[in-house]
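Mind having a look at this structure? Questions to follow.
The complex appears here without one of its protein chains, the remainder shown in place.
Up next, subunit A:
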Amino acid sequence: MHELRMELHSTDRAVKVDAVKKVIASMTVGKDVSMLFTDVLNCVQTGNIELKKLVYLYLINYSKTQPELTLLAVNTFVKDASDSNPLIRALAVRTMGCIRVDRITEYLCDPLSRALRDEDPYVRKTAAVCVAKLYDIAPDLVEERGFIEILHDLISDSNPSVVANGVAALSEIAESSGKDVMRITASVLQKLLAALNECTEWGQVFILDSLAKYTPADGREAEGIIERVTPRLQHANSAVVMSAVKVILSYMELMGSQNSDAIRALTRKLAPPLVTLLNSEPEIQYVALRNINLIVQKRPNILENEIKVFFCKYNDPIYVKMEKLEIIIKLVSEKNIDQVLLELKEYATEVDVDFVRKAVSAIGRCAVKLERAAERCIAVLLELIQTKVNYVVQEAVIVIKDVFRRYPNRYESIIATLCDNLDTLDEPLAKASMIWIIGEYAERIDNADELLETFLETFEEEDPAVQLQLLTATVKCFLKNPEDTQDMVQRVLDMATEESDNPDLRDRGFIYWRLLSTDPDAAKIVVLGDKPVIEDDTFKLEPALLNILIGQIATLSSIYHKPPDSFVVRRRAGLPTEEDDEDDEEDDDDEYDEEVRDSGAGGVDLLDMGGMSVNDHKQFTPTAPMTRVAGPEKAGGIEVFSGFVQEGGKIFMELEFSNVSAGQDISTFAIQLNKNAFGLSPANQQVIFQPPISPGSSGTTRVEMAMNPAMQVPTPNGQNVNPQIQVAIKNMHNNGVFYFAVNLNFECLFSADGEMEKTAFIEAWKSIDDRHELYATVSDLPADSTSIEDVQQKFAAYNIFFIARRPVPNAEGQEVVYFSMKSVHGMTFFAELTFKRGVNAAKVCLKTEATSYGGLAKSALESLLRGD
């Protein structure tokens, strides 16, 4: 380090440059070289642009942790911003924008204002982007200084790159502020369209994307713009093509039906460029295919004759093949079904299991979609079943069930073939489907009862889905043929109601039992009644969602097929980020959302938990970090928040229910947990809200948790524990059941007897292999986590016990603190936290023998430090 410092002060420029390069190299590999800050900064006083770039790079990286020192560079920035060399002027403006230190922004405004009017286009284009950067830190400043107006002027700049960046900056500000700063008027529109021809390829994308957000006044204007946009479909850059497609599709809606000729002409024009996209790199193909998936749902006729281009090449990547299959199913028709079936049959013999299964399932979906071709599809499925390939057979059985539901009593001749393959079935879904078929067609299968009997032997080991299906099928069988199956039905009802701890299964068992014992005729009506015929649109998107997504073509939203607000964490510019982070139920990522929490301002009570703020001075009471786990659409009109907390040595699951649209007062529920990695289960299944929650209000309650080893799912060695806990809640008012999953915040499991002797700690710490160490750096700590005393107190409230602290030798201002904790299961964890005075960040290092749980303990410490 000393040597490096000497080199940085060298008078030889080459030595200096090399030294800065070495510093940057260390920074890149994650070494902390912030102590060289002033030395590196000194090097900036140079006319050498290469050296300047390097120093600025270093500055950007450390400005966050060294805001005070960064201010020393202000003079250089201001000076460089009026250098005679435009490259240096631009570099200064670009770098200043990247330094997010409040006091720098004050100094940024004047140079920026000059740069926006600089005679050199390179400086202007850099300044344009810098306005967007500034808006992100200080939106008020941007508005005060009139920068938005200047950006508007840049749209008609003579230089295409300046136009491009001006448009980009304006759209970004429009997006983040929610204000219409773009203000597209007739004259702005003309300017944008004119710039479209002159602009760089990226600029064309920015312009097209902002055009897509504009709504033309009428059909004629829409048509006029489309005409100017269509030439972009020929661009070599796929991003330009995709954005042009988006504009055209969105505007086509406005053209109205009276203009059907023009629409037909456009439809013809759109097909070739879409097909061409499929000749690009696989990544682009993937993007294109996800978008085409939406396009064919919205306007099937664009690609109706192009199904062949979606046939899979043998060496396409799997993810491309999967997407192509989806589109084939959407485009299949009476005209091309024979060809498609040949293709699908071909795919069903390939090697990739997932792809093969999807191909088999696709054949069934074709049958469901095209009545006149159903028979041919089934013939192919039967052929495939003859191959006896395990997963092919299982997938075929699953999809044949759907075919039966679509066309009741039409194809039962194939049941015999299916029954021949019972032994192959080992997956729950396939078994459940087969059992459903047996129950449904019990009267046509001679030995239906024997077949069910074989499944019943293993009833207790089966997956819940299979158990439910077995229960129903046996009851169906009994209703159709009471004499021979009396024993069997009795046995199933016993097993379901008495030996199972699955609430669904028990409930269904009891209902059947009561029906059968009181009114067998009613039972027949209920159990054997006609089921609604399934439709082929099962896989289509809702029209409302589809319309939103069409407007989102060429964005990530169109890849995920989800509206943007479901995954974009909205940030209000300039303010500490506010999270309205919705936990995504479908997302089974089993790690904590570290990054999202990262930006949360410490201790702010996001969910308005009333009186549970952790900011009460130095009085730390553990609180449950509540997350939204289910919305009203899933939970019968109730919005559910949940989290875990320990109090008085007991572990509670905290539940907050908001009665959004349940339609009545709600107070009584039953709860059941699926097996989980921690062996948690409710001590009492009843959940009562007192007072009852009336529509429009919300209530909180706690469910005590017990530790039950039988409820624990072992985690295989070397794997990380899944923190997810799956919960079923039954609404006792209407018997509706809903499910959600909540991640356990591990600190609630730290037990009060985790304190350790110093010597024992040291011994334990040393005995654990360094390879099992886990690291994390927590930055942007709230004020109450930067003082070691405060952290110590707060941790104590969570049973994280202080062992010792000591200053780090040779590193001024740095201190390490040791803690120990023990989970209620008896697993011990040891942590070393490093703090540095004046820096609001900490390093966490964690060691444990219970490696699978280590990640959770580490995350728990991190989130406590952050105060969320």
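Note that in this section contacts are C-beta pairs under 8 Å (C-beta built on N, C-alpha and C of every residue); 3 or more make two chains touch, one makes a residue touch a chain; residues count from 1.
One rule holds in what follows: contacts and distances are computed from a predicted model.
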item: UniProt protein name of the chain not shown, from "AP-2 complex subunit mu-1", "tRNA (adenine(58)-N(1))-methyltransferase catalytic subunit TRMT61A", "Checkpoint protein" or "Tubulin epsilon and delta complex protein 2"; value: "AP-2 complex subunit mu-1"
item: Touch with the omitted chain, as defined above, among A:1, A:318 or A:808; value: A:318
item: From A:45, A:75, A:190 or A:349, residue that would touch the chain that is not displayed; value: A:349
item: Residue, one of A:43, A:81, A:132 or A:791, that touches the chain absent here; value: A:132
item: Option from A:15, A:57 or A:109 whose C-beta touches the chain left out; value: A:57
item: Hidden-chain contact residue, picked from the options A:207, A:389 or A:451; value: A:389
item: Residues in subunit A touching the chain absent from view; value: 14, 17, 21, 24-25, 28, 30, 50, 53-54, 57, 64, 85-87, 90, 94, 97-98, 100, 120-123, 125-126, 129-130, 132-133, 136, 159-162, 165, 168, 197-198, 200-202, 205-206, 209, 230-232, 234-239, 241-243, 272-273, 275-276, 279, 281-284, 286-288, 308-309, 311, 313-315, 317-319, 339, 342-343, 346, 349-352, 387, 389, 552, 554-557, 559-560, 564, 567-569, 571, 577, 581, 584, 587, 589, 591, 593-596, 598-599, 776-777, 779
